[in-house]
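Mind looking over this structure? Questions follow.
Removed: one protein chain of the complex. Kept in place: all other protein chains.
Letters A and B mark the chains in the order given here, with residues in each chain numbered from 1 onward.
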Amino acid sequence: MSDLLSVDHITKVFGGVRAVDDCSLSVAEGTITALIGPNGSGKTTLFNMITGYLPADSGRVAFAGRDVTGSDPGRLYRAGLSRTFQQARVFPQLSVLENLVIAAGYRWSQLFTRRVAASDRARADDLLEEFRLAPVADLLAAELSYGQRKLLEFAAVLMSSPRLVLLDEPTAGVNPVMIETMERHIRSRHRSGITFLIVEHDMTFVMRLCDPVIVLDSGREIFSGKPTDVQSNPLVLDAYLGA
Amino acid sequence: MNRAGLARGGVFFALLVALPFTGLAHWQLNLLIFVLMFATMSSGWNLVGGFAGYPSLGHAAFFGIGAYSMGLIFQGHTLGSGYEPFFLLPVVGLIGALIGWPIALISMRTRADVFAIVTITFLFVVQTLAFNLHSVTGGSQGLALPTPPFAEVHFEWPYYYTLVILLAVVMLITYGTIRSKLGLSLVAVRADEDKARGIGVRVNGVKVLAFAVSVGITAMVGGVWAYYETFIYPQFAVDPLITIAIVLMTFLGGRATLWGPVLGAIILEGGQQTLAYNLGGSQFYLVAYALIFLVIMLLLPRGILPTLQDKLRMKGRARRVDATGGTGSVATAVRPGAVASTQGSGA
Partner (left out) sequence: MHALIQGVILGVLTGGVYALMASGQTLIFGIMKVVNLAQGAMVILGAYLAYQLFTSLGLDPFLAIPITTIAMFCLGVVVQLVFLRPLRRDDKAELSLLVTFAVALLIEGSLSLTWKTTYRSINTSYANSSWTILGYQVTEVRFWAFVLSLVALGLLFLLLNRTRFGRAVRATVQNPDSARLLGVDSDMVSALGFGLGAATAAAAGSVYGLLYPFFPGSHYDLISRLLSIVVLGGLGSVGGAVIAGVIVSTSSAVVASTVSPAWSEMTFFVILLLVLLIRPQGLFGTVGRGAL
């Protein structure tokens, strides 16, 4: 298995605070990798730099063997790297169906095709079916529950047939049934060949689903390995329980 | 939109085409010409200010650029049939769009408020240039165009019908935008640009395109205006009040809707002429206009059409809930109304 994503000595400083500090890590193709760490350890900042939302102060990011440091988020998305946000971000004024369609078909010429083109519609229908969102397809996204919105955001990034999906706390703020649903969808998509990198606080969820686990503390990687080894690692215990 | 919408458009334009034949007086046609100008410009502004959510405050500059372009193209020419200026309108529009393109490219990279700052600054720069570049614009002396050779009786007709065509074009563009993926992209940009960028939407492309088309249309109206007035004074050609008027009309009627800007233009340009007529001096007029603006912003920030749509939707919802004995699931009760109120169907 080769590395689909590798982060090389990346740093981000916010007004004197080293949010991400000379951090290096890699995600192997075909894994569901977890990225955990205490609050403020730099997980989201790292996500933002990987996906092109924040420029890194130094260091490099490579995706699928190509250097993508400083790439635009849209380009990365089109290249097969997509993400969700901690607070599910969907377009509230668009319908559920449109929220899916907007995430697909980004060639210039497609701008002048129908709002919901037949080919997009077919793909979207499959996803709506898969995520059991078909009954609410014509509702505005604003009218969905928070859990449904998270599901919708996840479904939407799949419209582009990504190779790597970064999920930022997929289970935060949703009910236990929805957590299981989320887990099922991740597994099934993983089987069909998508690699995942997941930031998550729910440790039982991580233990069930992810391998390997990367632990971040104060902006750098302090552990990477099997989930079973995480809890016994002294560095990790130190980071979580406080020095 | 559907068959009813097409019928509405058909009736509206048939009415516009027929109006001059009802024997309107010159001042009435003159009023209509100004209503059409503002309806066209507001619809144009709506593409970038309404759909993309980037409030341009510099459109008056492009009105002026269009006017001066037209004036400069016809310097020292004599007119044959008098229709040449109308055929050259696309060129005027292109000039406006080409000037707008780099400005949008630079100023839209950041936030909407910086964009507004750049556009309003551009407006004042163009205004100053219009006054100071005597060799080109004639400064405050103004710039004369050749006198059109149209017969007195039907003098307004060519301008009127040209503007009807321009309005039809911009409304078709708007309609096409709403119905296409371009419109979907613009709604996404307006709602959450960062997110849109992250799911591959051509954020920069659609914004700049919307701006270029929008200012191109504005420049064309400026061209028609210059030929209609046959004399360009800088204080009228590059007037911040034009910006304010078209923004206000769009807000009053309803942003990001097809008919909102047109409705706003009909109400306000009509009202404006009345105000100007009754209040005489332009100073009361400025105060009155500013007050109307403030009242609309505070009481009806979403505009007439969206507010009406919401009312209808709530009524529809209530009726449906009643029909199911008040126990119908929320989802089914909300659905039809919800769909009708998406940005896309906009009136």
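General remarks:
One rule holds in what follows: contacts are C-beta pairs under 8 Å (C-beta built on N, C-alpha and C of every residue); 3 or more make two chains touch, one makes a residue touch a chain.
What you are looking at is a predicted structure, and each value in this text was computed from that prediction instead of being measured.
Touching the missing chain, out of B:12, B:101, B:124 or B:175, is residue B:124. Think of the hidden chain as still there; on subunit B it touches residues 53, 55, 57, 103, 106-107, 109-114, 116-118, 120-125, 127-129, 132-133, 192, 194, 240-241, 244, 247-248, 251, 283-291, 293-294, 297-298, 301.
What we mean here is this: only the chains that are shown with their structure count from here on.
Listed in rising order, the residues of subunit B touching subunit A in the complex are 176, 178-185, 187-188, 191-192, 194-203, 205-206, 331, 334-335, 338-339, 341-344.
Across the interface of their complex, subunit B is touched by residues 51-53, 72-74, 77-78, 82-83, 85, 89, 91-95, 98, 101-106, 108, 110-115, 117, 135-136, 138-140, 143, 156-157, 159-160 of subunit A.
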